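Of the protein chains in this complex, one is absent; all others appear in place.
Order of writing sets the labels: A and B. Residues in every chain begin at 1.
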């Protein structure tokens, strides 16, 4: 190429760069108010109250965060109104956590979630949560000192619990995935205020986009086992002492006092594998086979673990107990017409021909029968016998 | 003029000088106009008169006295004829001339013209001296490991070094001249049965075709014979390291040395050659490989880091992870300028520091670095001029650009950063990508002595990757790089170097 032409091209390029500089909207970090957490409450019919935690980088201001509450019909109008109340431009690209009040969740949240989906600046890994009371109370809990950024705090709280395998991933994409799947329903964690701190109190089970039931404590562990490949997570089980009579070691000489009436075992799940299989298409019979490799962490009474037979016995007893609990849980799901495990997906996958719609599956779901098999293996029992 | 020096007849009709000494003196004086520098020494014996014409500043006085004047004076019996004098003088470079222009050019080159009055021709003896510094350590391409010797301004000395490094019978050195006025000597060096003829011819033709009054040095010569003179990227390597030249010669490259220039120029040199250091060769291969990768990465980061900062802080606040968000936002909050301006300002500051440090003597330069780097940097952050994260980034990218062994390429990398920062300030990540695409196309368009500039990556030559992009153990490098189209491909027999079996 001749040099003249190259110069011409370079000058054209340069002039065009000069011409259009500044045409794209600038979003300089320090001039933005980053909303890190958003809460939605149902105010009255047709009205939603939105609360937003804004993270600002004002060197003169004492507080890092600011909390604004407004009311509107759609979430975007909420943002516009919130924007009027702050000196910095409100953007949601750093949104980490969304809180819906239980009231709202019971009515359905899909239109609010859809608004999150539509916005390309909002990430896919935003955590969605439900709160027992009002979202605004949680967000205003630290209003006086505002030392912490609530969005980041909630984000870390949930992330920590997800990573230690206590919760099913409550991200936006997981919610969407479950909501859009014909044979699976969403699950979101429930936040609660306790002694001025936000804690996770349980899990809300959704039927489509409406929260219909709640799970607490132990059952979350089983839900987790059923729905995911599970890597860690501890679980405590209580048994009658009589069942373990043979195993309890005689304490000669040492004084040993029993504090509990029952015998408690604490089991650490190392690896679990769940297989849900459709065994009988006509009668809708599913076989739920669970293989758990676990580790005995704690027993409230000294057990004789040196004998292989004893270990086998514990394995069996624990397995039986789990089977019972899981079966109870599955029936609970059925009763509430929620399918957080994805049994419907399993059924659809084995059903040729026309795809089932959500409604068709719900009708079938109540007739489903389960066979639960738990195969528990205790692979380790700590550093002592 | 070049043709004339190559031994062909000049356009002007040549004429013999006057055979009378006084007239000869006048002729030479009027040709040279050298003032008192031009010296004539006359000797008389019987009726014969003999004159020595030379430039005082160009001859080596002791050898003139000892080897030319003294023997003639001492031999009183001898009759002064050219033949007799030629027999007598202990001088190796001695020729008989009688053309005025030859005499004059001889005198400029530092020769002594000895003429006996009345004779048809005189003798020219070479007792020239050149002023040169001693051999020193390499300065611009300093090394930790490996030979430290560097080229000097003396062409003969440089050839001496290369010849000693490489005792190959096939090492060719062609004489060329550049500069219609300065007539600098240039040596075209290659190994006859390795270097591709096309490259040798390419260099020779390009240098011969140059029509310029003066070429300031090998670096300038390189710029003049490159194919694309608009680009920021150098297409030929200049080096002051003889061992680097030796390695290049053995790989089939062609080297150009120029008199009075301490740099050797060689080619063809694709892009990645500029990131090679001789240290890679001297180190064990795995360390060499790691260092070469470090350097490539440093260059890449040096170009990309500041624009990425600008793009993220101006447009893409979404990509900042929450752990970094607070520290980035806090440090930016005090700065009154937009990120582009901030980055350009600081880059400019670093360039100033570098330039000032290079101009000043070494000791002051160090103080400059400390004052500039620490004091002003800290003050700038405190005053809310820049964010401290940007200071880290700018320092990193400056360091990155200094790791490039070739000073020319390092400078090119630093210069390239500015338009990219500007583009990042206008279009964010898209702007960076536009620049990236542009440079890919641009590098593909460049060539070095007719070969692809991005070789061996494009066109892909697997075997050559071991020479330039990677550094592999020597047993896998039995063939010379194909990029240079070597005539003798084999370095050593791969069969003989084969691994032995266990217990063999």
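The rule is short, and it goes like this: a residue touches a chain if its C-beta (ideal position, glycine included) is under 8 Å from a C-beta of that chain, and two chains touch if they have at least 3 such contacts.
Assume contacts and distances are computed from a predicted model.
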Quiz prompt | Name per UniProt, for the chain absent here [options: "ABC transmembrane type-1 domain-containing protein", "GerAB/ArcD/ProY family transporter", "Peptide/nickel transport system permease protein" or "Cbb3-type cytochrome c oxidase subunit I"] | solution = "GerAB/ArcD/ProY family transporter"
Self-check item: Residue, one of B:326, B:430 or B:489, that touches the chain absent here
Solution: B:430
Self-check item: Residues belonging to chain B that touch the chain removed from view
Solution: 315-316, 318-322, 324, 427-430, 432-434, 436-438, 440-442, 444-445, 452, 454, 457-460
Quiz prompt | Where the missing chain touches chain A, by residue | solution = 1, 5, 9, 12-13, 16, 20, 23-25, 93, 117, 120, 123-125, 169, 171, 173-174, 176-184, 342, 345-346, 348-353, 355
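By our rule, only the chains that are shown with their structure count from here on.
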Quiz item: From the C-alpha centre of chain A to that of chain B, how far is it in Å?
Solution: 65
Exercise. Would you pull the chain B residues touching chain A in the complex into a rising list?
Key: 230, 312-318, 320, 322, 325-326, 328-330, 332-335, 338-339, 422-423, 425-428, 445
Self-check item: Touch list for chain A against partner chain B, complex
Solution: 1, 3, 6-7, 17, 20-22, 24, 26-30, 32, 34, 36, 55, 57-59, 64, 91, 93-94, 96, 121, 123, 149, 152, 155
